[in-house]
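I'd like to ask you about the structure that follows.
In this view, the complex is presented without one of its protein chains, the others remaining in place.
So that you can tell them apart, the chains are marked A and B in the order they are listed, and the count of residues begins at 1 in each.
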Amino acid sequence: MSDTPNFATGDVEAPTIEAPDAVGAEAPPEDAAERRELHDIWVAGTEEPEWVSQATDEGAQELLPDAEEPALAVQRGTLVDDDYVADDTVAADERQIINLGPQHPSTHGVLRLQLELEGETIRRVKPIIGYLHTGMEKTAETLTFLQGPTNVTRMDYLSPFHNELCFSLAVEHLLELPMPPRAKAIRVLMTELNRIASHLLWLATQGMDIGALSMMLYGWRERERLLEFFEKTTGLRMNHNYIRPGGVAADLPDGWEEDIEDILKGVPASVAEYEELLNENPIFLDRTQGVGIITPEEAMAYGVSGPIARAAGIQLDLRRVAPYSGIEQYDFEIPVGKHGDVYDRYTVRVAEIRESLKIVSQVLETMPAGDYRAEDRKVTPPPRKRIDESMEALIHHFKIFTEGFKVPAGAIWQSVESPRGELGMYLVSAGGPRPWRLHVRGPSFAAVQALPVMLTDSLIADMISTLASSDPVLGDVDR
Amino acid sequence: MAGAAEPSGFLLTSLEKGVNWARTQSMWPATFGLACCAIEMMAAGAAHNDLARFGMEVFRASPRQADLMIVAGRVSQKMAPVLRQVYDQMAEPKWVISMGACASTGGMFNNYALVQGVDEVVPVDMYVPGCPPGPQSLMHGILSLQAQITSGEIKRPVVQL
Partner (left out) sequence: MTAKGGEVPPEAQAPPELPNHPLLSELAASFEEVSFSQVPRVEAGPQDTALVPREQIVAFMEAAFDLGYRMFVDLCAVDYFRRDPRFEVVVNVLALDPPHRLIVRVGVPADDPTMPSITGVYPGANFYEREAFDLFGIQFAGHPDLTRILLPDDWEGHPLRKDYEVGSVPVQFKGAHRAE
C-alpha cells in the first residue's frame, strides 16, 4: 500500500480511519468541546441517547454495550452513571475510567473502585460495593437468638469475637440479664486477643500491599500462635460461635494460663522486630507519611471511627466512652495520632497491640473464679450430664435448642470497639424467639464511604497504601 | 484430522501421565478469595502451613497466568458474573476448587443473596467442606485434586488429535 508510513525516514502520517458504515456510526467530532458534550451524563434506566451506540475512541475497536444488558456494562465500568461534570481544563480523552476490582489482590476482599484517572493521578473515586452481600440481616430474622452468633460472627470475619460480643450484649440488655464476673473477664480476654490477631493481619496485608512481602509471612506467623489458642478454647480457628447470649459456650481449657504467658512472651518480641523492619525504612516512610490524610471533622461527618479516627486526632474509644463487659476495671491507654495519614494509623495500631497485651496480662492475673455463664435456666442450656438426671433440665434443653428462648420486646442499640472502629447492632425483638430486625453497623462501611475523601488527587500507589490502611473487611461492608 | 480421539499407544499414554503429573506439580492458583475462607487460604499459603512446597508458590492475580481457581468464600448474586468472567479468562487446562461450605452449597446462608453453590456458575473439580476449612483441610483438598489429575480421574486434554 502506498500509504504505509515510512518509519525509517520519520515520514509518518497518522492514518485516517473511516467510520465503518455497516454499524451506522458517524465519525466522532473533531472539536474537543463537542466531544466532551457527547460524553456527558446518561442516567441508566432512562432513554438511551445516540452517542451510546456510536463508536467511542477514534480508531478503537467497537465495543458496543449489549443493549439488553446495561447492568453488565455498568459492572464492566464502561458506563459511569452519576452526574459528575467534566473539568473544562482537561480534555475528555485525557481522563480514563478504570476499575479496581472486584477481583484484585489488593482490595482486601471484593471491593470495586471505579477510578477516573488523569495519568497516574486519581481525580475521582467511586466505591461500588455489594459483591459480598450475604443477606445476613434477613437470615438473622430466621435464626433463634442462640443461633444468632453463628450468623453475626461471619460478618467481620477478622474479629469474630467482637461481632458475637455485640450481639450477645444487645440480647442481654433486652433480657435484663447481667453477666457473672468470670464470663465478663473471659469475653474481654478473647476480644482483646482478637484485636491483636486482627492488627497483626492488618500489618501483614499493609506490608504486602506496599511491597514488604516478608511482613506478610511474619504477620501470619504470630497469628498462628493466637489462632492455636482460639482453637484450643473454642474449637475453631475462626468464626467461633463462642460468646453467646448468657455467657460463653465453655470454660477456658486447662493450661490456658501457660498458653497466655507464651503469647505474652512471644508477641511483644515479634512486634518489636516488625517495628525495626518498618519504622526507619525509607520506602515505607515515603509511602505512608503524608498519604491518605483525613481530617477529624471529615472523619466525624462520615462516621469513621476506630484507628482511622484516632490517627486523625479524635479521642474516641468505646471502651472508654461507653464501656462494656467490665473492661473499665483494666488499665490501658488510648493511642491517638496527629496527622491522620497512613503512618499514624500504623503507629496507632501497633500501640494498640501493646495496649491489648497489657489488658490480656491483667486479665490473666485477675481472672475471677466462678460461672462462665449466667445461671438462668431459661436462657443458658443445662450441662449435658444434668439432662440424664433431671426432667426439667431435659425440657429446658429441648426448648432452648428447638424453639429458642423468648426475648422481651424492645429495640436496643449496642456497640463495641472492634479493631476497625465502632461495630454496632440495632436489635429489635417482638417478644418471640427470633429477632424481628437485626441491623449491623459495620465500621468498614463508613471507612469505604470515606475513601473518596482520603484519596483526593492521590497517585495510584498512594491509593493502594490508603486502602490498605483503612482496613476494610468486606463482610462488614456488605453483610 | 480426526476429532479429539483418545490418545492410544504406549508412548502417548506415558506422555499423558507425564503431562498430568507435571501439571499438578506447578499449579498456580488465581486469587479469588472472597470472605472468611480467603483468610484461611492465605494462612495455608503462609509459613506455618506452606503451600509453596506443593508448587503453589505464587497466587497469580491475573487469571491469564493461573490454572487453579480456588473459590474461597460466599458468592453473591452480584459477584456471580464476575466469577464467570474470571473463569473464562483462564487458559486451559484449568481446575476449580470450591472451598468452604458457602462456595459448595451456599452454606448456612440459604437466602436470596447468595448463589447456592458455585457449581451453578462454573464446573467444580473438588469440593472442600468446612466453615472455614482449616489450612490442612484445604491442603488435603488440593492434594486430592493433584492425585486425581495424576491418576487420570479428572481429565483434561493432553494431545488434541
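We adopt the following convention: a residue touches a chain if its C-beta (ideal position, glycine included) is under 8 Å from a C-beta of that chain, and two chains touch if they have at least 3 such contacts.
Just so it is clear, the model here is predicted, and its values are computed rather than measured.
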{"item": "Among A:222, A:422, A:462 or A:476, residue touching the chain not depicted", "value": "A:422"}
{"item": "Contact with the hidden chain (one of B:13, B:49 or B:77)", "value": "B:77"}
{"item": "Absent-chain contact - pick from A:303, A:368 or A:382", "value": "A:303"}
{"item": "Touching residues on chain A - with respect to the absent chain", "value": "44, 70-71, 74, 81-83, 129-130, 133, 135, 137-139, 141-142, 172-173, 176-178, 297, 300-305, 314-316, 321-324, 409-415, 422, 424, 426, 428-437, 439, 441, 445-446, 448-450, 478-479"}
{"item": "Positions on chain B contacted by the hidden chain, ascending", "value": "77-78, 106, 110-113, 116"}
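Keep in mind that, in the parts below, only the chains that are shown with their structure count from here on.
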{"item": "Centre distance in Å when chain A and chain B are each reduced to the mean of their C-alpha atoms", "value": "26"}
{"item": "For the chain B and chain A complex, residues of the former touching the latter", "value": "31-36, 38-40, 42-43, 46-48, 59, 61, 63, 73-74, 76-79, 81-82, 86, 108-114, 131-132, 134"}
{"item": "For the chain A and chain B complex, residues of the former touching the latter", "value": "72, 75, 102-105, 109-110, 130-136, 138-139, 150-151, 154, 157-158, 201, 216-217, 220-221, 223-224, 227, 237-239, 474-475, 478"}
